[in-house]
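Take a look at the following structure, please.
Only one protein chain is missing; all other protein chains are in place.
Moving on to chain A:
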Amino acid sequence: MGRIQLKDVTKSFGDVQVIPPLNLTIEDGEFTVFVGPSGCGKSTLLRLIAGLEDITSGVIEINGEDATDVVPARRGLAMVFQSYALYPHMSVRKNIAFPLRMAKMGQDEIDKRVTAAAEVLNLTDYLDRRPGQLSGGQRQRVAIGRAIVREPAAFLFDEPLSNLDAALRVGMRMEISELHKKLDTTMIYVTHDQVEAMTMADKIVVLQAGNIEQVGSPLELYQRPRNTFVAGFIGSPKMNLISGAEAAKYDAATIGIRPEHIDLSETEGPWKGVVGVSEHLGSDTFFHIQCDFSDEPLTVRASGELTLEYGATVHLTPRAEYLHRFDAEGLRIE
């Protein structure tokens, strides 16, 4: 069981309120990702849930019980830190066993659980090594192992992959998703990388300046962003946001169109532009096209075979059914 509820939670450091009143429910077994630009309060929010920071006002409930004043160790949560926070003077085995030893568990049970965790995480051969002798990915797995042996109500991940190189990150992403399917435990995952959020989450919580901008499944957020911030943040490359006279034609203050929803033509289309930089990824090509009505070039996705010359003139047609419209406050117009 791991249902976590935040009710009117706020957090201030001195006079600065970093989290304005915030309400959020994380259902049992859900993989929730907090995503937002750096400094948006997502790590603070995670630390509030963990109990490493005291909340200024409001209530945190875990499994329906008030956990606001409960010390971190008794909340039944396990956390994986960005730096892994392994204990350097202990072997992998002792690292993983540490929470169990602190819980005064019997040695047989400890051995059983450590062995089981090591098997799940492919760490069996490394149990007697020190963290300093392991690679980044292995250390990451030890940190996860230390979390899973406790059989917590929920796992908290604080940007766990940001210290890994790109290739390893993709692998660990899969492993963590796999682990979630296997354990079926609530997981809360903090990241600034929207690709991680999209690929792993059941539910994404987009945060900006401590405010929840939108909560929803990855596809909901992608297809129906509630405001311009979410529209611009979710999706890679970013959605093209156009404001001004061109947007007014659609009765909106701002319109948004994703790169893959624009058709390219050499001869006809409502928007005329000049080809700038092209990024060839093989599978796709992204063209940056400067149109006369916007300051920023528009990003357009085309098939990998297509090449356009720098400075060539092209015509663009946005697909009307995928056009997002936003009002003057930046909110979505249905």
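The rule we apply is simple: a residue touches a chain if its C-beta (ideal position, glycine included) is under 8 Å from a C-beta of that chain, and two chains touch if they have at least 3 such contacts; residues count from 1.
By our rule, contacts and distances are computed from a predicted model.
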Write down which listed name, "Transcriptional regulator", "Sugar ABC transporter permease", "Probable glycine dehydrogenase (decarboxylating) subunit 2" or "Cytochrome d ubiquinol oxidase subunit I", is the UniProt protein name of the chain that is not shown. "Sugar ABC transporter permease"
From A:T25, A:T56 or A:Q82, the answer for touching the chain not displayed is A:Q82
For the chain not shown, which residue from A:M102, A:M174 or A:L219 touches it across the whole complex? A:M102
Spell out, residue by residue, where the missing chain touches chain A. 50, 52, 71-74, 77-79, 81-83, 85-89, 98-99, 102-103, 146, 150
